[in-house]
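Of the protein chains in this complex, one is absent; all others appear in place.
After this line comes chain A, so read on.
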């Protein structure tokens, strides 16, 4: 029984485990610490995951999917070649690949995992994540919020016995702010706020639309390959702006070359509206925790997008302190999940730390109100568990019938902060029959139980009869039954996954194809020649020859890529 920690990210995923010396990131088959969360299907119907799939984003955009975490828990379908996958199934391929890496590295089967999710993930999204792991053949020991994971990675490094800090998590697709306090060996989450639709990808999109607008390019007329190329150039430009003061985009469209140069100040101006969106979650988190910025000892940045200098300067402006960056922002979450594994197993060295979390949003039901003169109006939101309440928690509220001889009481289950339910998210509903009686005579007790994994259970009891009904919050198909999982597993098993041991060579070919598409003229010819040569060596199946050729080819490609990008 081995447990691993998984950081299932929007753009990259990582896997880690606990050792005697602390948490360690497990490298993937290519020796890299992170695996891109990208899935692709090749000509033979084989599934490719990670770096290879990432390379294919440009060459085979039709059969490649990325950033699907953003749609976790929705009914969105990705059509990749002959298959159609849900976001959770795509995630399951990524998890499966991480699991294989861990098993190869640890040399023993892995059966369980702690997986991190954005703090702001709702019930549906958390369940979808759990299912993704189940499909990949892993039992989920615990879902842990990403900032909490990062914080425990950070907390261990702390010398002071009592600290309050803010975790600023700007990932590929989500933005979370959490305020935590560490005292007496307790990691206490005080408040969480966030924006589910703000992330590093939005900054890339910004550059893409800036590029398109400044040349008045008609996006509709572009093929998906060109669009992917523009996107990739924007990504590179964004990364360049992190290291240097100027970023460049170069794209060839219909034989014509378009170039764009912008400096940090330009980029900051472009990103103004996005930086504005970061303010509100921060202010709300501080207000909910009833803290002032001066009470904070540190600001921790996690998520790849916080590498942007722009973010660091905004934070410095907001808090008047330089953010704490001792931990690698990309790896902190994965490290934290591994520590959580150890905590969960009550590892000797770590008995001291206890984690207490909060519920990130208000949960409640819809009620009707008497407006006087016998008039009623329904659709009011009645919070039962208020946002940022410590979890696990269980709360009961009593509701009564509104009409004489009312036959049923309807309990709608909602999540959100608006006074009216139509502005909140509906999680489920439940109807319970009550014995006939005058208005107000029949009452029900509604109990909301929010467990430590962030999963909600609702129970309704008629006080007069003691009859109980429990729910069923699943908005979509809900948690799969054992048989359903088996069935889908069988289905997915029939899909071939590209063999792990050939990943490296396959990656070289995919990369070569991408470089071929991105370059022109002589370089193109050269790449084609190199690829043909490498393929002919591959056919010989002489391991040593192949390894040698692969190494040379990789160096060549590195050189070519440097030449193209700048």
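Brief remarks follow.
One rule holds in what follows: a residue touches a chain if its C-beta (ideal position, glycine included) is under 8 Å from a C-beta of that chain, and two chains touch if they have at least 3 such contacts; residues count from 1.
Keep in mind that, in the parts below, contacts and distances are computed from a predicted model.
You can't see one chain of this complex, but its UniProt record names it "J domain-containing protein", from the set "2Fe-2S iron-sulfur cluster binding domain-containing protein", "J domain-containing protein", "ABC-type quaternary amine transporter" or "L-serine ammonia-lyase". The residue from A:317, A:373 or A:559 that touches the chain not shown here is A:317.
Residue in contact with the omitted chain (choice from A:77, A:139 or A:279): A:279.
When you scan A:109, A:390 or A:435 for touch with the missing chain, the hit is A:390.
Only one residue from A:24, A:104 or A:452 touches the chain missing from this view: A:452.
In the full complex, chain A touches the hidden chain at residues 162, 183-186, 273, 276, 279-280, 282-283, 286, 292-294, 314, 317-320, 354-356, 390-394, 419, 449, 451-452.
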